[in-house]
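What you see is the complex with one protein chain gone and the rest in place.
All chains are identified by letter, namely A and B, in their written order; residue positions are counted from 1 within each chain.
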Amino acid sequence: MTTLKTKQALPAEGHLATAPASEVRARHTPLVPSAGARRVWLTLLGWGIALLIFFPILWMVLTGFKSEAEAIADPSLIFSPTLESYIAVQARADYFKFALNSVVVAFGSTLLALVIAIPSAYAMAFLPTRRTKGTLLWMLSTKMLPPVGVLVPIYLLFRDVGLLDTRTGLVIVYTLMNLPIVVWMLYTFFKDLPRDILEAGRMDGASTLQEVLYLLLPLTLPGIASTGLLSVILSWNEAFWSLNLTSSSAAPLTAYIASFSSPEGLFWAKLSAASTMAIAPILVFGWLTQKQMVRGLTFGAVK
Amino acid sequence: MATLQLHNIVKRFEGTEVIKGVDLEVNDREFVVFVGPSGCGKSTLLRMIAGLENATSGDIMIDGKRINEVGPAERGLAMVFQSYALYPHMTVEDNMGFSLKLAGVPKEERRRKVREAASILQLEPLLERKPKALSGGQRQRVAIGRAIVRNPSIFLFDEPLSNLDAALRVQMRIELARLHEELDATMIYVTHDQIEAMTMADKIVVLQGGVVEQVGSPMELYHHPRNRFVAGFIGSPKMNFLAVERVDAGPDGVEVRLPGGETCTVPVDGSSLRDDALTLGIRPEHLELDPQGPLSGRIEVIERLGGVTSLYVRMQDTLITVSADGNVASRVGDTLRFGFERACAHLFDAEDLALPSLARHPLAGLNRQDNRASSMAGGQ
Partner (left out) sequence: MSKTRASGRTVGGLRSLSLQAPAVTLLLLWMLVPLGMTVWFSLQRYNLLMPGMESFAGLENYEYLFTDPALWRAMGNTLLLVGSVLVITVGGGVLLAVLFQQEFPGRGIARVLAISPFFVMPTVSALVWKNMMMHPSNGVLAWLAGVFGLPAVDWFSSLPLTSIIIIVAWQWLPFALLILLTAMQSLDEDQVEAARMDGAGPLAIFFYITLPHLKRAISVVIMIEMIFLLTVFAEIYVTTSGGPGLATTNLAFLIYIQALLDFDVGLASAGGVVAIILANIVAIFLVRLVARNLES
């Protein structure tokens, strides 16, 4: 009949449950069996595999410093380094044209994508509506559209409006190609910023623009920078659109390097020198942003 | 220096009503504490006052003017966030002066005002530091300093002490009370910790499920809780509740049968009482060891704090907390009898509403500014 109860949890339960000490010490296996041997073995294996994977790049860099004769001779690490291939590549004035195209297109499209994406990511992170999640996923899905599927219409559209083989055309394509990744990455970085800070700013009288300029941008600069770098990397290395939409005047380095595939362009040392120059900056960017790159490339699914 | 009124404030998030019609009056220079369990809507209410959320309906008035559509910065309020929300890329001085900078205050004046606020909080030696280089308590003070610089008419605090360790919390509590005296400003403070509410408030607003359960001075809530929820929420350790049976009820008191079978009369007005199953509420500090007492039980756990000893006593299927003297010699397993001061007992009807006490506690009206706590707001 009595429904006596109290909300007081029994505080003593924790005290009473003392673990039997015998279980704790029983199965402690030594954590490192034979540290020394294991370490040597690991070091050899780790470095061996790393060098094996890196070898083609290393070889390419070395070949760039060889003469053409040495380049096709039996592989050898002993040779007299020469800059003649680099000089030869530089001497072909059009190398700079391609490099310039790459720079303009990669940085131009990245800048444009950031300008378009920042307001969007800001809204998604700080003014979420019921549709925000859907919009984000839809953006991801546009990235799934295989370029070959839309190659024909884009080619024809570009032909009709005169964008074929122009840097503007390539900038447009790369901007749109990277926009979903840029929005997603910025979104995840913005979302990491405690909302309270922006609200404190609002209490302090900051307008939306001031909020973005004084608080959001300075606080997320590292994130914005790595987003930008990732976008530059992806644009710089993009080969499908650059091979199909450009021929000579707007062709970036990917297309330039591809021209070495023809038999008459088979000068390995020069190819290597040109390739080294084409990938060196991106390789460094890539090393710098590898961690954030994971976020961008997996749309935040792996952190 | 300002008053605040809330009229029938409702807030809905995607169809769910989280604030269900709140009315409230905050007087000038009053220290008001919103207290309640997680999710009771206290922070939402504060954020609506701040202007960070919009009220779905109802009026928010400062000094008699409706400010629902006024932006947060123009309301003349300042807020101290739970996470402090310091700008990590700015020095303490820039943090505190940010609002003035946005308002276009000249550099010299800005400097002067920041120094002034810094001196109140002993922050001068830290002005050049970034928040990263500050301890938790220092960050807390910077956040308060940032609010002071704005010279607001009302200060808002959103659980400002919850990230501090226990010792620092006590210290900051005292400091905040001192600050309230010194600044002579209206303050609204949100917390889930009833001790903070009891120690600092002029007026406590107890919220649950988006409804105001009771508004009143700390002593009023302690001695005259309106319902079982407030009774259980205010006071530590928590009030004990025993299911009892009505024997007789009248305007001079209600006689009930206790779990052990004995009866006793509680001095409350039972003239309109119709229920038979009632709940008796007795605070642990009002129970005492008494060989002739009407309650009996077996001690299951003893916690000795030195000055006070908490006995956890099994009475049938209920575990009762008794705050006994530090020198009590009882042991686990002892069966003891307990008595209680009848005037300190509370009786709740089947709807969990408290029956009115026949005598008001002499301290219930105690209030530093003698503002009569009224407005039993909150709809249902």
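Heads up, the rule we're going with is that contacts are C-beta pairs under 8 Å (C-beta built on N, C-alpha and C of every residue); 3 or more make two chains touch, one makes a residue touch a chain.
Just so it is clear, the structure is predicted and the values come from calculations on it, not from any experiment.
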Notebook entry, point to check: Among A:Ile49, A:Leu100, A:Val161 or A:Ala225, which residue is in contact with the omitted chain in the full complex?
Noted result: A:Ile49
Checklist line | Residues of chain A (touch criterion as defined above) contacting the omitted chain | finding: 27-29, 31, 39, 42-43, 45-47, 49-51, 53-54, 56-57, 59-60, 63, 72-75, 116-117, 119-120, 122-124, 126-130, 132-133, 135-157, 175-176, 179-180, 183, 195, 208, 233, 236-237, 239-240, 243-244, 253-255, 257-258, 260-261, 266, 268, 271-272, 275, 278-279, 282-283, 285-287, 290-291, 293-294, 297-303
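Here is the rule we use: only the chains that are shown with their structure count from here on.
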Margin query: Please tell me the distance, in whole Å, between the geometric centres of chain A and chain B computed from their C-alpha atoms.
Written below: 51
Next item on the list: State the interface residues of chain A toward chain B in the complex, per the touch definition above.
Entry: 2-8, 10-12, 130, 194, 196-197, 199-206, 210, 214-215, 218-219
Check: Tell me, which parts of chain B touch chain A in their complex?
Finding: 14, 50-52, 71-74, 77-79, 81-89, 98-99, 102-103, 146, 150, 232, 237-238, 240-243, 259, 277, 300-301, 303, 312, 315-321
